[in-house]
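Only a single protein chain was left out; the remaining protein chains are all shown in position.
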Amino acid sequence: MSTSTSATSAAAAKSPGPVGVGDRLRLWWNQLSRPAQWGVGLPIILLIAAMPVIRPPLLTTPDTDFGAVMAQFGMYALLAIGLNVVVGSAGLLDLGYVGFYAVGAYTVGLLTSPDSPWNKTGADGFLSDKWAWLAVLPVAVAVTAISGLILGSPTLRLRGDYLAIVTLGFGEIVRLLADNLENTTGGGQGLSGIAYPRVGVTEANPFGIFSIGNTAEPFNSGLWWFWLSIVLIIVVLMFVGNLERSRVGRAWVAIREDEDAAEIMGVPTFKFKLWAFVIGASIGGLSGALYAGQVQFVVPTNFNVINSVLFLCAVVLGGQGNKLGVILGAFIIVYLPNRFLGIGDYKYLIFGLALMIMMVFRPQGLIPVRQKLLAYGRKIWQAAGRRSREEQS
Amino acid sequence: MSERDRPDHENPEFGQVERSEWDSEEAGTGRYEAQQASDADEAVVELGEFPPISELESVDLSDVDPALGDPKLVAEMVAAQRETHVEVGEALMQMRDVTMKFGGLVALDSVTFDIRRGEILGLIGPNGAGKTTCFNAMTGVYRPTSGSVAFDGVPLGRLKRNQITRRGIARTFQNIRLFGEMTALENVAVGTDARHRTSVPGALFRVPRHWREEQDALERGMALLEFVGIGQRATEKARNLPYGDQRRLEIARALATEPKLLCLDEPAAGFNPSEKSALMDLIRKIRDDGYTVLLIEHDMRLVMGVTDRIVVLEFGKKIAEGLPVDIRNNPAVIAAYLGVPDDATA
Amino acid sequence: MTGPWAASVFALADSDINFNISALGHSFWQLTIDGLAYGAIYALVAVGYTLVYGVLRLINFAHSEVFMLGMFGQYAALMILGFSPSGNAYAEGAVMTIVFLGIAMIVGMAVSGGVAVGLERVAYRPLRKRNAPSLVFLITAIGASFVLQEFVHFILPKLTGGKLGGVNAQQPIRLVESKQQFTIFGGSVTNITLIIVISALILAFAADVFINRTKFGRGIRAVAQDPTTATLMGVSREKVIMLTFLIGGVLAGAAALLYTLRIPNGIIYSGGFILGIKAFCAAVLGGIGNLRGALLGGLLLGVLENYGQIVFGSGWRDVVSFVVLILVLMVRPTGILGETLGRARA
Partner (left out) sequence: MHRLSMRGALVVVAVATLALAACGSKNNTDTTAGGGSGTTAAGSETSGAGGESSAPGTESSATSGTGDAGGLKIVPQLQIDKTGKEVPAAAAADAADPAGDGKAKCSGISLAMAGALTGPNAALGINILNGAKVALDKHNKANADCQVEMKPFDTEGDPQKATQVAPQIVNEKSVIGLLGPAFSGETKATGGTFNQAGLLALTASATNPDLAKNGWKTFFRGLANDATQGPAVAKYMAETLKYKKVCVVQDNSDYGVGLAKEITTGLGSVADSSCAAKVKTGDKDFSATVSLITGASPDAVFYSGYYAEAAPFVAQLRDGGFTGTFVSADGTNDPQFVAQAGAASKDAILSCPCGPAPEAFAKEYQTLNNAEPGVYSVEGYDLTTIMLKAIDSGVKDRAGMIDFVKNYSGQGLAREYKWDATGELAAALIWIYKVQ
């Protein structure tokens, strides 16, 4: 009996629909086996990594160091991936994401800066100067994850607009805490001399390749931080990919699509929303630790609401729910103002306008969401592809 | 005495929409849906529509899993494996004089009936008879003011909705609520996840249980899609499917949670006669596969044709219960539906 | 491991957060009066948030910029009237002061009202026509807020030859010289405080009468309750939405004038942003969607903030209002007066 129905539905499937280039490309990509995908992906990643070394004339940013700009791009990309888990996958609008970025940066700052009372490096501290930053990195991620839990558990019963305002409040509270608790966080004076990986110490670079002082032509500290951020991005992308192609990813997208239907289909929505917050927070904390290591100086002023909105801009412009899309969004947010200095002043005006126009004409962003939520999904795509090839040939 | 349901802004279609039937009383989780009510006078424009690429993606089932070609094997894979304590024919769900009061309003008045395991029970009644309230009381969304509900021999406490589904009661919706952006197979996979126990760290580091459960999700998902007859459209987006297929997908998704009791809420709404007969075949096939089905429906021909027993509600009271043929001739039921001729009212 | 940290956390706490209740007791009434004056301004702005939320379920983030543009509007009016920056208007005598205050307020209200309606027309109407989800509305609102801020920051000075807008605040034009009128329990009440509180109460009363008594008010409440049915009853949803934005804008314009009376140096492109968020906190505190709730919430938040400032130190002022917001949303999401305009939203 079932074959008859499938025949009728297969006939119905023949309805001619225009096939976009994007879809053809995506179908081709979905059918590639895992190693083949890496084969295509790796050269592209290496090319991007080599950009600041080759410094192509058109791309290099005048006035600001191309390596340092790409390092900032790496950090914003990490943030965008983290925020994408919260906003893109689970559909929870978080306007206070800079709070997690600040918690990550300040955790590293408090544990390794000579200005802070809790400094664990130097004479009495147990952290060796060389690996202090790397040792503190997991602590920063853990502390941010806990802060995600603290913010998430009371507020995740709220929805949509309410959640947005409460998270905005949280971001402001974190910044004001860093500002007001002067004796610990140095308040307005910030924390300086934060640890960074002391690697590759040569007499030319007495403080190592990652120190701010390393300004040797292409291979300066900005470039090394950019490569480090690429490594972290790849690792985080794999982890988030694992989550997406599993029960967790499906739960998140179900919550985004229709929370009540998801609840009725057996998805413990509160638990998974909380997990989305915690994972988003820890990725934000990771990026904060990266920032503290690169700038080696942390001050509350640049963890304000405007940055929160800039991160949201990156996710929305890139394409909510699409990991690669949000990375493209982060690139636009960081690179364009540096590349075309003329718009330096008008940065926020342009981003504001871009947001408004995007929301009207292309709410799904530049690269719309095409997440694959099944670990073995490839088999299905291949099956789909083969049948159509037989028909066409 | 209409159900105390608050009007729903969310659904742009006209007319009284009985949407918030599971309007739960949990603190603070009052259902909130984005204010999407579009202007009545403007056409509703679908958001960012992508061209359907259906003909490229019809799935060659034998390629995925040879067993999918043979309906008997499919039925086996899909059959209810959950060990149920109650014997076939015994009362799976027992409602003992359940009364439901909202403030002064009596929505259900000491309703008592059973749903026996393995049967298809019809629940009918004129609009506003309390079918939905009864449905919600039965599935634990509402706590009955008095009386008791037992499912599979265990009294139903006050459960969260996802716990109810895990307990073994699955349901479909009157107005289709699929996950639009997800493909058909992914929708069903969400259903299978109700029974899975992979934790987030487990998924992060891909522990063996994760692989097992993913494999299970794929196999059972495809089997279910084939079982309800839309195996070909596995990679099609839910919102791109035709209406009939979306209904079938919803049933497949409900079956994916391996329920003991499947509740269909007016599944035939908007079907033409040929689709209705196909639906009747599907419901019987589900019952033959070992599931107990509760059918809430207005279409008498469909109800009379497929159900084993029928319960009739009117004004919150049970006015009749029994075989379809008796119900058709039962005077109380006729009066409830067609009204009493003038001279008869003494 | 936690031992030493916990000790240092407490050491940290008392060194930076001082906790002097004595200072609160000492100037309690003065703080209350100042708090009420400030709260009245929050209240008027909060009405804008509440009405728009009631009708469209949308947090109008750009409302703070409507307020800011109201400030620039009334400042421009005074400049056109011939007042030079830092020349004081009150030197003209009482009668003329009233006339100037009146003109400035009217222009402020007109500018704010116009901007609010224009904002709805440009930013929100296209989205409503496309039936966009609420996340999209919110992001557009944030975008609009930045566009308006940066317009005043960079483009307005070009248009007005450097007279309006730009990096620094406008040079103050003082309309009313603050003189202490009388004291209550030792707290001095200046004429500015008097003008603010009285005008705020009268405007609030007018808005309340308008919403609850007039035909248009009924239209607004109807659309808030159930837009679909309201349109069936002949209420033009578009007109009501425009009207809601207009009232919100007009009241924000009035609040802008009152704010510059109290803080003449506050006219700067970024002057509205944080105040807007506080006003939304006030609207939520009072019960979002409820006009009287917004007024009560505004006054309460103004006073609470002032107390917090003294008890914990002025650095903690914003923290106090955000903490109040989070507590209210968790304990009682519907706010003090609960929501009467539309459905409870958690």
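Labels for the chains are A, B and C, by order of writing; each one numbers its residues from 1.
As a working rule, a contact is a pair of C-beta atoms (placed from the backbone, for glycine too) under 8 Å apart; a residue touches a chain by one contact, two chains touch by 3 or more.
Keep in mind the model is a prediction, meaning the values are calculated, not measured.
Peer 1: Given that one chain is not shown, what are the shown chains it touches?
Peer 2: Counting the whole assembly, the omitted chain is in touch with A, C.
Peer 1: Given that one chain is not shown, which residue among C:34, C:65, C:120 or C:226 touches it?
Peer 2: C:34
Peer 1: Among A:276, A:299, A:327 or A:375, which residue is in touch with the absent chain?
Peer 2: That would be A:299, which touches the missing chain.
Peer 1: Looking at C:80, C:98 or C:327, which makes contact with the chain not pictured?
Peer 2: Candidates C:80, C:98 or C:327; residue touching the omitted chain: C:98.
Peer 1: Across the whole complex, list the residues on chain C that are touched by the chain not included here.
Peer 2: On the chain C side, contact with the omitted chain comes from 23, 26-27, 30-31, 34, 38, 82-95, 97-98, 101-102, 105-106, 109, 113, 153-154, 157-158, 162-172, 174, 176-181, 190-191, 194-195, 198-199, 202-203, 206, 210, 214, 216, 243, 246, 250, 254, 262-266, 270-271, 274, 306, 309-310, 313-315, 317.
Peer 1: State which residues belonging to chain A touch the missing partner chain.
Peer 2: 63-65, 67-69, 72, 179-180, 182, 187-190, 192, 205-207, 211-215, 217, 220-222, 291, 294-297, 299-302, 338, 344-345
As a working rule, only the chains that are shown with their structure count from here on.
Peer 1: From chain C, which chain is the farthest off, judged by mean CA positions?
Peer 2: With centres defined by C-alpha atoms, farthest from chain C sits B.
Peer 1: Can you name the chain whose C-alpha mean lies closest to the mean of all the C-alpha atoms?
Peer 2: Central by C-alpha mean position: chain A.
Peer 1: Taking each chain's centre as its mean C-alpha position, how far apart are chain A and chain C in Å?
Peer 2: 34
Peer 1: Could you tell me the distance, in whole angstrom, between the mean C-alpha positions of chain A and chain B?
Peer 2: Each chain's C-alpha centroid was found; their separation is 39 Å.
Peer 1: Which chain C residues sit where two or more other chains touch them?
Peer 2: Within chain C, residues 57-58, 130, 132, 134-135, 137, 333, 345-346 contact more than one other chain.
Peer 1: Can you tell me which residues of chain B touch two or more of the remaining chains?
Peer 2: 28-29, 32, 34, 47
Peer 1: Can you check the complex and tell me which residues of chain C touch chain A?
Peer 2: Answer in residue numbers: 5, 8, 11-12, 15-17, 53, 57-59, 123, 126-127, 130, 132, 134-140, 142-147, 149-151, 153-155, 273, 277, 280-281, 284, 313, 315-316, 318-319, 322-323, 325-326, 329-330, 333, 345-346.
Peer 1: Using the touch definition up top, name the residues of chain A that touch chain B in the complex.
Peer 2: 1-3, 5-6, 9-10, 12-20, 23, 27, 157-160, 239, 242-243, 245-251, 253-254, 256-258, 260-269, 272, 275, 279, 321, 362-364, 368-369, 373-377, 379-388
Peer 1: Spell out the part of chain A that touches chain C in their complex, as residue ranges.
Peer 2: 87, 91, 93, 95, 117-118, 154-155, 157-162, 164-166, 168-170, 172-173, 176-177, 179-184, 305, 309, 312, 316, 345-346, 348-349, 351-356, 359-360, 363
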